[in-house]
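Yeah, one chain of the complex is gone here, protein chain that is, but the others are all in their spots.
Per-chain numbering from 1; labels A and B assigned in written order.
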Amino acid sequence: MGQQILNAIFIGSIYALFAVGYTLVFGVLDILNLAHSAVFMLAAAVTYTLVVNHGQSFWLACALAIVAAALMGVVIEYVCLRPLRRRRAPPIAALISTIGLALIIVAAVEQGRPGTLFSWLWVDGANSVSLPAGTYPNPIWNLGGLTLEGTKLAVIPISIALMLLLGYVMRFTQVGRGLRAVAENPRAARLMGIDVDRMIMLTLIISSALGGLAGILFGVALGDISPYIGRDSVEVRGLAVIVLGGMGSVPGAVLGGYLLGAIEVLAVVLLGSNVRAGVAFAALFLMLVLRPQGLFGAQLRERL
Amino acid sequence: MDFLIQLFSDPVTFWNSHTLLISQIAINGILATSMFLVLYSGQLSLAAPGFMAIGAYTAVLMDLYLRTPLALNIAAGTALAGVVGAVVGLPVLRLRGVFLAIATIGFIEALSLGVILNLPITGEGLGLKNSNADPLGGINLVLISLVVVVFLAWRLIKGRLGYAWTAIRQDELAALSQGIDVARYKLIAFVLSAILAGYAGAAESHLNFFVDPNEYGVTRTVQVLTFAVLGGSGTVLGPVVGALFLTSLPYIFKQAGDYIGVVSGLILILVIIFRPQGILGRGGFAFVRPRWWPRAQVRAPST
Partner (left out) sequence: MRLVRLVSVLAAGVILGACGSAGGGGTTSGSSYAGKTIKLGAILSITGAGGVYGPQSRDGMKLAVDQINKSGGVNGAQIALSVTDDASDKAQSAQVAQTLIQQEQDLALLGPTLSNSAVAVHPLAETLKVPILAVSTTGIHIVPDCNFPQTTPCRYVFRDSLGEQTAIPDNIQSYASDGHPSTGVLLVAQDDKFSSDGGKIVQDTVGQYNINLLKTIKFNKGEADLSPYVTQAVALKPDVIFITSLGGIPAKIMVAARNQGWHGQFLGGNGFNTATVSKQAGDAGKGARSASAWYLGNSFPSNADFVKAYQAAYGKDPDQFGAQGYTAIKVLADAAKRANLTFTDLAGDRDKLRAAMETVNLPQTPLGPFQFTSNHDVKQTVWVIAMDGVGGFTLVHEIKAS
């Protein structure tokens, strides 16, 4: 039982970290960035390629991968979102646009094989791989029947630290105030002299960097890096988390992540493993029907 | 490009050797129309694959266990999808925009992962074998269905329902204050869309020897949404055109070879950026608008 609680805390941290990026974009832009899960995967893939195929040190590879993820944020803004805003397109077009970018990123990694166009990025095709043992420190302690893995434990303080950092930035820095102003009312923000486009760009950079970091931690702690890790494992659950926690709320995303982790593990323990995912989504549905603003979201205002 | 050349230079052979593709295009067209109905009424519902699953499983199970004729099986699947549509549509009526989208995703995932994968009768993870499928003969049925469905949708749009839906889509609060029974019309759209999706699912199951639980998840729903948005959900034919284009994409761009995924994504982005209202264009999505998104029409400046 204790092991299951540890499992819940760990997976909750991953969901939370992923969702924080998601909710940031949604809170500021009211858009679901569906390329987020692709960036998540890309950072893990880049880390692996740098370490295994280009012989870099793990820490350098991580840093470069996060930079790559942040750059993808720039790409998302320039390629997917800005042209549509300029053309005054209906917002759902942005959804499709990010879907298209996600498709490209996943396909590019999936087709990375030796001797092909994308072999600089990835050479393992559709396979699932993991970083070789010894690449990064991963001490394992067995205490009182419980197994504690260093990498999984490390995820928890990292997630919490990031949430605190983000909270600090949002509340106390110029940049954070600018972001909140844009989220609240962009026309007014513009009138106050805030460069809205730049704020949006910044949101995407931060969000994508966070998503990328979540991907690296996922790949490292779970020993699973493949072109599909974003889509299969976390994409839909990320949506569930931000709904449970409240859209646009960063602490909500974090708590929502742990809540979902707890629900899933409880379902495994009490009801049997096969209904874990079904229960999670049923909970999502119920939450939306009963309390759509989630745990921490503001009361939904009428959108006029 | 050979694909298009073959189509125009020898239509008869093309037709005979591509019946499966054409059938799939027709099914996707019906699905796209189902999506059109909910989008036209201002609801971003992503529940279509769930209703497809209900239609498909019901039809095949009836065939396997009750040995009833095909027409009855499809009708039963469609009807059951409609009923579930009402049950699901009711509680989600007050959800807007993205919240409705996520709720419907919750529905389809709970249905496929929670229910279908755990009921022994559905074959669970192994799916259902449908040995009475008729992949080659089903084309006539689905093509005629598509024409009928599109015609019916067009008539609905022209009538009172269409006006009500347009009013709701553009401004729900204003519609309510005009005395339109918003809840009722939204529910009607939702249920009709469920019926169409259930029919598409049942018909599709007749074309395949195997009903696979994995087919009814988020990937499918994103695909159907893309048909509608890319084709343009302002007109009835828009989503059908989107379905036609996207289903044929791997064949048209066969030259892309292994990189078809990259090419498809690129085309998607290019089309939506240069024609954001879709291939057949015209308005559509006023309801999913964040407060600050620049408006398409000119409005009098507020004081």
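As a working rule, contacts are C-beta pairs under 8 Å (C-beta built on N, C-alpha and C of every residue); 3 or more make two chains touch, one makes a residue touch a chain.
In this text the structure is predicted, and so the values were computed from the model without any measurement.
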Among B:31, B:81, B:113 or B:240, the residue in touch with the chain that has been omitted: B:113
Chain not shown: contacting residue from A:233, A:249 or A:293: A:233
Options B:29, B:42, B:261 or B:276, residue touching the unrepresented chain: B:261
Residue, one of A:30, A:77 or A:124, that touches the chain absent here: A:124
Touch list for chain B against the chain that is not drawn: 6, 13-14, 16-21, 24, 113, 117, 124-127, 129, 131, 133, 135-136, 208-210, 212-214, 250, 257-258, 260-261
Sites on chain A contacted by the missing partner chain, in the whole complex: 3-4, 7, 10-11, 14, 107, 110-111, 113-115, 124-130, 132-133, 140, 142, 147, 149, 218, 222-224, 226, 228-229, 232-234, 237, 264-265, 268-269, 272-274, 276-277
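FYI, only the chains that are shown with their structure count from here on.
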Cα-centroid distance, chain A relative to chain B, in whole angstrom: 28
Of chain B, residues touching chain A in the complex: 44, 91-92, 94-99, 101-103, 105-107, 109-110, 113-115, 117-118, 173, 218-219, 222, 225-226, 229-230, 258-262, 264-269, 272-273, 276-277, 283-286, 288-296
Residue numbers on chain A that touch chain B, as the complex places them: 26, 29-32, 34, 79-80, 83-85, 87-93, 95-97, 99-108, 110-111, 116-117, 182, 185-187, 231, 235-236, 239-240, 243, 247, 274-275, 277-279, 281-282, 284-285, 288-289, 292, 300, 302-304
